[in-house]
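The structure appears right after this line, and notes come after that.
Left out: one protein chain. Kept in place: all the others.
So, subunit A:
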Amino acid sequence: MARACAVIGIGQTDYRKRLEVTLDGLVRWAALEALEDAGLTFADIDAVLIGKAPDLLEGVMAPELTLAGALGAVGKPIHRVHTAGSVGAATAISGVTMIQSGRYDRVLVVCYEKQSEGNATWALSGGKSGGQGAGGTFAPWIRDYIRRSGAPEHIGRRVAVKDRLNALRNPHAHLRIQDISEEKVKASPMLWDPLRYLESCPSSDGAAAVVLASGDAARRSRGVPAWVIAHAKRSELASFPGRDPVRPRAGVECAEALYAEAGITDPLRQIDCAELYVPFSWYEPMWLEGHLITPEGEGWRLTDSGATELGGAFPVNPSGGVLSSNPIGASGLVRCLEAARQVRGTAGGHQVDGARVALGHAYGGAAQYFAMWIVGSEPDPAFG
């Protein structure tokens, strides 16, 4: 089997509108912070990987070309991953496979989005005005989830408040709404029924980076390792009559493959916390079910019980999640690196006490691309 891989350095910018910094400056910020965390410099890096969502968001085609200098990649291999919203997690996984291949010992993975450089809504609508946007795509499926599961309507608001309260503990978070409440969410404008303004993610600029290392390189490093225990990716077609976008088969199979590789048989009990890609509030209960963390129809009950709050039995998005910061191309890597921070015990104000095993997750496209990893404080934890 493939050799061990660990996260030994983590860097991220603040997520907000960053008009004071160039694209080069933004990615370099995250990269340098990750290197410093690992006790390394660019000279120690064997290969660089970048990930981001569509080039049209910033209007720069093939940005690995313009960013090579800022990322210390000159003279090195670099490649660019793009798998829609799942790209951040997919890029992390591509980086892990570069280490596991045995060919590289230290790989720098950087993901970013700088939405203020362009017009993301225009770009996400295929360069046409009046597009439905991501919320318009997901809202009918969310309505279908509510109908099937019988979830009460306050569940979405509850997730929105929980993630925004968590964001107040995370200095990188974009949305910092001090007086957030379910009443305030309910009073916000309806965007795509049943999704209100405050149940939706923001548009953020930001970059995130991790340094990945082989087991030997990790043990020699100053950086505290978060061991990559398992990873999985699955993709399915966007649209055909038999597809179930509420519970996509690719998501179920991705989770099955992930847990099997990790040796996890009871994810709710054996995983200590999760960073799930939840750009719209209702995706928390949908993914709790769709990724086999709870039985079908039980995801909203777990949310309603308070178990997914920081301090609950299964904290979800202690960092504040995508609902609080969404630099699209980076958001999946942020989920993965926040899971790593938890098991390293370096999550600061949003640390989950005693977290040893954490899940990082992202999805993309028409809820058809899935990428996940499980990281742990030990390379080979025993799941009792």
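The definition used in the following text is that a contact is a pair of C-beta atoms (placed from the backbone, for glycine too) under 8 Å apart; a residue touches a chain by one contact, two chains touch by 3 or more; residues count from 1.
Note that in this section contacts and distances are computed from a predicted model.
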| item | value |
| --- | --- |
| Missing subunit (named according to UniProt) among the choices "Haem-binding domain-containing protein", "3-oxoadipate--succinyl-CoA transferase subunit A", "Acetyl-CoA acetyltransferase" or "Tryptophan synthase beta chain" | "Acetyl-CoA acetyltransferase" |
| Residue in contact with the excluded chain [from A:36, A:144 or A:253] | A:253 |
| Per the touch definition above, residue among A:83, A:281, A:303 or A:319 touching the missing chain | A:83 |
| Per the touch definition above, residue among A:233, A:341 or A:361 touching the missing chain | A:233 |
| For subunit A, the residues touching the chain missing from this view | 1-2, 22-23, 46-47, 53-62, 64-69, 73-84, 90, 93-94, 97-98, 100-105, 117, 123-124, 126-127, 232-238, 240, 248-250, 253-254, 257, 365-366, 368 |
